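Here the complex is missing a single protein chain, while all its other protein chains stay put.
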Amino acid sequence: MSFNFPIRVYYEDTDAGGIVYHANYLKFCERARTEYLRDLGIEQDAYLEHNIAFVVKSMDIDFKIAAKFNEQLLVKTKIVHIKRASVEFEQTIINKNEQLVFSAKVQVACVNTKVMKPSAIPDLILGVLK
Amino acid sequence: MSFNFPIRVYYEDTDAGGIVYHANYLKFCERARTEYLRDLGIEQDAYLEHNIAFVVKSMDIDFKIAAKFNEQLLVKTKIVHIKRASVEFEQTIINKNEQLVFSAKVQVACVNTKVMKPSAIPDLILGVLK
Amino acid sequence: MSFNFPIRVYYEDTDAGGIVYHANYLKFCERARTEYLRDLGIEQDAYLEHNIAFVVKSMDIDFKIAAKFNEQLLVKTKIVHIKRASVEFEQTIINKNEQLVFSAKVQVACVNTKVMKPSAIPDLILGVLK
Partner (left out) sequence: MSFNFPIRVYYEDTDAGGIVYHANYLKFCERARTEYLRDLGIEQDAYLEHNIAFVVKSMDIDFKIAAKFNEQLLVKTKIVHIKRASVEFEQTIINKNEQLVFSAKVQVACVNTKVMKPSAIPDLILGVLK
């Protein structure tokens, strides 16, 4: 029961080693989390205008098989734990042969961007996530 | 009479073609403009807090010789024209053999980030630039 | 008669000014050119393996209206000129209100990545582009 989001690897994502630059998988995951929330009806720009944003607090990452230029990938996103001011996601990326490219546990906190302090997840979002 | 700023090419800057990804030269140029202003005593974060930012309005770019992973480059920055709400820069990037890697004319406008409208360059900055 | 490719603005694309970082529009354009070629049946990774790549040689860019986090954009790509070893594209990006966000003329050269020299566009691609 995961949310699946496709990613195409463009030149911008690769490096001179001929593979996806490792930090860019984190971008793929963030796009997928954004689309997951959108799919649930949550548009983050509306919250950002009220100084509410979701910020990554910790990640535990395994880079498995390197992806290459032009590959079609799939990001699979699952919520594993919801707390008052944070959410834990499990995200994996697989390639066309269903091989595991990347996997991560991601702790995301809700923060007030004005003071950069933790903030309770708005009820509307909390309700939808549960 | 240009301001010279060194750049090292890291993996993050390259792509699967084995060379610097073209859009990343624009980052190198923006770093150099930032350091140029800092060298003149202008710290942009102070202005950003007052909703004043410099925004690129147009660029005329030639990509000459491709730079590779680990190369040491030099960005040369010159102001060629100053107007009430914009500045024109000429920026070139050369490699260790003094070959031309990149050249650009860059129009930068001063804007109020709250309304995203042109704003007169603050007098303090204008004075320093002239 | 342009090729249209949608782009969503994610956090990764924005900067502290609250808008899309200027260099990232070049990434959007490169994604769109890649998808245009794919739409015509051309997969660039197959060519890259034979050391054939398309490299941007020059760009003439206007940054019009700044795009913001979470905006839905559309990249419109048109080929305006085809030569033996290069192609000229016209690319514009518009927002949901059909306002012009970005426009550029882009000269792309076909190169042999082993020697980084211009190379005639492979006949198969040339035929399809025309």
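For reference, chains read A, B and C in written order, and residue numbers begin at 1 within each chain.
By our rule, contacts are C-beta pairs under 8 Å (C-beta built on N, C-alpha and C of every residue); 3 or more make two chains touch, one makes a residue touch a chain.
Nothing here was measured: the structure is a model prediction, and the numbers come from that model.
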Among A:Ala32, A:Leu48, A:Leu74 or A:Cys110, which one touches the chain that has been omitted from the display? A:Leu48
Of the candidates A:Ala46, A:Leu100 or A:Met116, the residue in contact with the absent chain is A:Met116
Touching the absent chain: which residues on subunit C qualify? 11-12, 14-19, 21, 23, 68-69
Suppose we count only contacts with the excluded chain; which residues of subunit A make the list? 16-19, 22-24, 26-27, 30, 48, 53, 55-63, 65-66, 113, 116
Contacts of subunit B with the absent chain, listed as residue ranges: 8, 10-12, 27, 30-31, 34-35, 43-45, 48, 68-71
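Heads up, the rule we're going with is that only the chains that are shown with their structure count from here on.
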Give me the ID of the chain with the smallest distance between its Cα centroid and the all-protein Cα centroid. C
Dominant interface by contact count, named by its two chains: B-C
Subunit A to subunit B, mean C-alpha position gap in Å, rounds to 31
Going by the contact rule already set, what residues in subunit C reach two or more other chains? 27, 30, 48
